[in-house]
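A single protein chain has been omitted; all remaining protein chains appear in their positions.
Entry: chain A
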Amino acid sequence: MRVMAQMAMVMNLDKCIGCHTCSVTCKQAWTNRAGTEYVWFNNVETRPGLGYPRGYEDQDEWKGGWVMRNGRLRLRAGGRLRKLLTIFSNPKMPSIQDYYEPWTYDYETLLNAPAQKNFPVARPHSLISGKPINVSWSANWDDDLGGSREHAAKDVMLKGIEDKVRFEFERTFMFYLPRICEHCLNPSCAASCPSGAIYKREEDGIVLVDQDRCRGWRMCITGCPYKKVYFNHKTGKAEKCTFCYPRVEVGIPTVCSETCVGRLRYIGLVLYDADKVLEAATATNDTDLYESQLGVFLDPEDPQVRREAEAAGIPGDWVEAARRSPVKRLIMDYKVALPLHPEYRTMPMVWYIPPLSPVVDVIKDTGYDAEDVDNLFGAIDTLRIPVEYLANLFTAGDVEPVNGVLKKLAAMRSYMRDINLGRDPRDEIPAAVGMEGEDMYEMFRLLALAKYDERY
């Protein structure tokens, strides 16, 4: 056992309102500078949709992450030897058009225009070429299902469930997916870097690019299946989300978390066994990866883990933090958070609580009340968001874990309504999803009250 501490995040998508405040505060703090105009360390995607950069989840195209070959893990883009041998060739990576060509406007015209025939206007110009541009793609072009037939319909995650999703008014659904770097336990960006410039911090697992060592080979960009490493075209170096380490180090949450007005982000420490990571990432079936990653995490209550942690030089207060970690509670205790794309085998450490959603009209036409506890679980089968779609994002297609989470959320609401109305709570409700009433109440407090001190 080799105990390591990992700073991790859970985002409750059921609360995400898609406002993009996180994106803006992050960009203002970190990337509103020359060379990173197109870079959003944090972005928010409307799903179904293509995301940013466009279609990044299509690993057949972009070759990110790890794959299994002959029982061993290798980078999808090719083994490291191949990487070394092809170091001078152009790596497989999205073009600026796939991200978007950043632009600005000739705003000064509005004030400076000489007397003229027409009312002046500010036209868009490319920040790359300086020439007038016809704006046709952005970091968030398909926001709120804009252009859905042309964009959302091409969502890679719809593969295999096309029959379940129809882009018709009556069947509309959407939800938001905020994304930052996953600060993976098994980072394929680091493994792709020929310069050894990407490293995972010993003490908290934050994955960083050493700006002095980066030589701009851009292999990391190919290697990251989430496309969360970016190329600064001015400095010629890779940059990525830093988990706001200058803030985290002094006890302040990341910018994206603290400014999240949906109050849906949780940050906490998780202890894990570094010796088990590779084995866990090598699980045979993609659908086993969620469970196998859970198996890597260590219980800070376990005396042996605590001893090993001490031996590994992890400070006592860090172990305490791991015990109180909201992330640990959501991932391990309540099991309502799931990893994003475990099938990439990077062991991502930003997890998500999948969204509940309204039931389709089919139910309401009948006068059927989905809130009624007797109907609760039946209603999950008729959610607007197909469970299969969520499973493609969070469990490599296995609907069972997703169903389990949604049932817990639904049961919590039903359980709490009795308490809200001053009636006796019914223990059979949490029991139906394998929880105790007290745990369910604690989970409610964490998800609903979500006090500042408990989120971070």
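Following the convention adopted for this analysis, contacts are C-beta pairs under 8 Å (C-beta built on N, C-alpha and C of every residue); 3 or more make two chains touch, one makes a residue touch a chain; residues count from 1.
What we mean here is this: contacts and distances are computed from a predicted model.
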Which protein name, taken from UniProt, belongs to the chain you can't see among "Beta-ketoacyl synthase chain length factor", "Acyl-CoA dehydrogenase family protein", "Putative ABC transporter-binding protein" or "nitrate reductase (quinone)"? "nitrate reductase (quinone)"
Touch assignment to the omitted chain, from A:1, A:113, A:332 or A:399, lands on A:113
Looking at the whole complex, which of A:92, A:154, A:201 or A:407 touches the chain that is not displayed? A:201
Any idea which of A:59, A:86 or A:357 touches the chain not displayed? A:357
Identify the residue among A:61, A:144 or A:381 that touches the chain left out of the display. A:144
